[in-house]
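What follows is a short report on a single structure.
Note that one protein chain of the assembly has been removed; the remaining protein chains are unaltered in position.
Coming up: chain A.
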Amino acid sequence: MSATSSVSRPVGPILQSGDVAEAVADAAKVDNPDSNVEVRDHGAYVRVEVDGGECVLRRATIEEELGRPFKMSELEIIMSSFTGRIDTGNDEIRFYR
């Protein structure tokens, strides 16, 4: 497993593995259609890395992927770390450089 990423200027959440992490990783692909999204599985945790220095996650997209209601603040329950700066909203969360 290489420690360095193949995407440039990656940003995004690092999540405890599970259903929500999978849904968020899928949502990252939907919400950042023009960027390369890499999901790296480290067993207990998953790195979601979006290149180009910006990663947007929308609550509605996560709900769709998850098939149930989701509050944006619930992301924190599984978000053990993240790369980049963070901007936290009710309907959208953004990681950026």
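Here is the rule we use: contacts are C-beta pairs under 8 Å (C-beta built on N, C-alpha and C of every residue); 3 or more make two chains touch, one makes a residue touch a chain; residues count from 1.
Operating definition for what follows: contacts and distances are computed from a predicted model.
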Seminar exercise, completed: Its UniProt record identifies the chain omitted here, from "propane 2-monooxygenase", "Peptide/nickel transport system ATP-binding protein", "Aldehyde ferredoxin oxidoreductase family protein" or "Succinate dehydrogenase", as "propane 2-monooxygenase"
Problem set entry | chain A, residues in touch with the chain not shown (by the definition above) | 1, 3-5, 14, 16, 42-45, 71, 73-74, 76-90, 97
